[in-house]
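A protein chain is absent from this complex, but the other protein chains hold their places.
Let's turn to chain A:
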Amino acid sequence: MLSDSAYYEESSEALERLTECLEDLGDQMEIDDYDIEYSSGVLTLKLGSKGTYVINKQPPNKQIWLSSPVSGPERYDFDSTLGAWFCRHKDESLGALLNRELSAALGAKITMPIE
């Protein structure tokens, strides 16, 4: 089980990396009504008509929570050995899900800077 400080570090790093990458993405690609905001541990990504993603820290559970307009809500726990956030249900990492869904939404191969 992750310690409080390890959770804080890992979750902050993941969300900060995602934010930076998604900000760059918005600049590079021309996507209507694209908006990215990260504050108070909550990352909100708007993809216009494709919907809104919300990815946030959930400290009481030491998790990262995802709300996807494609696949709905999901919760991720950090796997120290793999260095990635995994969901128990589908055994898929957050990075893998975002790669998959964002690539489909934007019609281009998108790779997030997290596993």
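By definition in this document, contacts are C-beta pairs under 8 Å (C-beta built on N, C-alpha and C of every residue); 3 or more make two chains touch, one makes a residue touch a chain; residues count from 1.
Assume contacts and distances are computed from a predicted model.
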{"item": "Hidden subunit of the complex - UniProt protein name among \"Unconventional prefoldin RPB5 interactor 1 isoform X2\", \"Iron-sulfur cluster assembly protein\", \"Myotubularin-related protein 12\" or \"serine C-palmitoyltransferase\"", "value": "\"Iron-sulfur cluster assembly protein\""}
{"item": "Residue touching the undisplayed chain, where the options are A:G41, A:P69 or A:P113", "value": "A:P69"}
{"item": "For chain A, residues in touch with the removed chain", "value": "42, 44, 51-54, 56, 58, 60-61, 65, 67, 69, 72-73, 75"}
